[in-house]
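Moving on to chain A:
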Amino acid sequence: MTPLVRVTQLTKQFAKTRAVDGVSFDIAPGETLGLVGESGSGKSTLGRAVVGLLPATSGESIVDGQNVGTLRGSARKALWRHAQMVFQDPYSSLNPKMTVRDALAEPLRNFGIARGAEADKLIRETIEACGLPASALPRYPREFSGGQRQRIGIARALIVRPNFIVADEPVSALDVSIQAQIINLLQDLKSEFGLTYLFIAHDLAVIRHVSDRVAVMYRGKLVETAPAATLYATPRHPYTQLLLRSVPVPDPKAEIERRRNVTGAEVTNAEATDNGCPFAARCPMAKFPTCSDKAPELSAKASDHLVACHFA
Partner candidate 1 sequence: MKTAATLPTPWFAPAWLVRFLRSPISTVVGSLLVLVVVAGVILAPLITHADPMALSSDTLLEPAWAHPMGTDDLGRDELARVLYGGRASLVIGLFSALLSVILGMTIGMVAGFFGGAIDETLMRITEAFQILPKLLVAVVVVSLIGSGLTNEVLVIGLLSWPATARVIRGRVQVIRHEEFIAAAEMSGASWLRVLVRHVAPNVVSFLLVSASLQVASAIMSESFLSFLGLGDPAHPSWGLLLQQGQLFLSDAWWLTTFPGIALAMTILGLNLLGDGVSGSRIVAGSRR
Partner candidate 2 sequence: MVIAVASRLLLRRALLAVPLVFAVVALTFFFIRLAPGDPAQILAGDAPTPEFLAQVRAEYGLDQPVWTQFLAFLAKALTGDFGTSLYSKQPVFAVILERFPATVLMTGTAMIVASIVGILVGVASAKRAGSHADTLISSASLLGYSMPGFWVGQLLVLLFSVSLDWFPATGMEAARASYTGWRHIQDVAWHMVLPVTTLALFLLTMIARFTRAAMIDALDQDYVLVAEAKGASRNRILWHHAFRNACVTTITVIGLEFGAVLAGAVVVEIVFGWPGLGRLFYDAIYRRDFPLLTGAFMFSSLIVIGVNMVSDVACALLDPRIRR
């Protein structure tokens, strides 16, 4: 099956730093790829570059047959008819001066999808699909809670009936009891509208829950990708292993078990260089000079399990 999204050697450079450094991956139609990484790993930049919201410095991003990689300006507009984004901060992602109806009507008008009664019908259907009543339409964002705002943000992405959505930390700003509502909503919409997701989060448990396949990002590079079950059962990259070891679990017995496996002390290898493996400085398995000489390529260690490590 041809992938819906194909990203090849995508790089985004800001001033001197490479936020995204030669990233490649595919997403099959109907699949959810979970992208996980710590703050500053470049996962949000990658998400924005994939849909062309940020023009890439080099490389390709082909979504639904449209190559947007390094395009700027209105050339990207054609893609957004079919690829949309759900943002992180429900307080920043809605224009405070626009009613819900106006916010939802924007894409319909700009893309010339529908107008008048037809647009009205679409707006109603979409907001209701996202779990808000039509009575919400004439109101302003400030009248809604964080969770409700996130529903509005999802409706805005959904209204063009895209087939691909980048969800950038869609639940991390929400309270725990609200997170589950939004995760469930995104999963319901996926099956109802046949969506494909790139789901970005720093929460490993959320990523495990929503993803078919998971990509782990560290300092601008993908270090491991695998089907969710495989990755969580047998992580191969030392960084993935560290991440998974670090997360406490809400079960006292399991937590005691986890802590037994954690060595605790942080590793610092002074031999690491900028040319080598990005994780070399913190890696407990690093061997020098191999790890400081050359950055390892992402390569298949098992079918569908790619790891970027010299020794994994």
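Selection criteria: all candidates are chains of the complex that A comes from, given by their letters.
We take it that contacts are C-beta pairs under 8 Å (C-beta built on N, C-alpha and C of every residue); 3 or more make two chains touch, one makes a residue touch a chain; residues count from 1.
Here the structure is a predicted model, which is why all the values come from computation and not from measurement.
A.B. asks: All of 1 or 2 belong to the same complex as chain A; which of them touches it?
C.D. replies: So the chain touching chain A in this assembly is 1.
A.B. asks: Along chain A, where are the residues that touch candidate 1 in the complex?
C.D. replies: Listed in rising order, the residues are 48, 51, 53, 74, 77, 80-81, 84-85, 87-89, 92-98, 106-107, 110-111, 153, 156-157.
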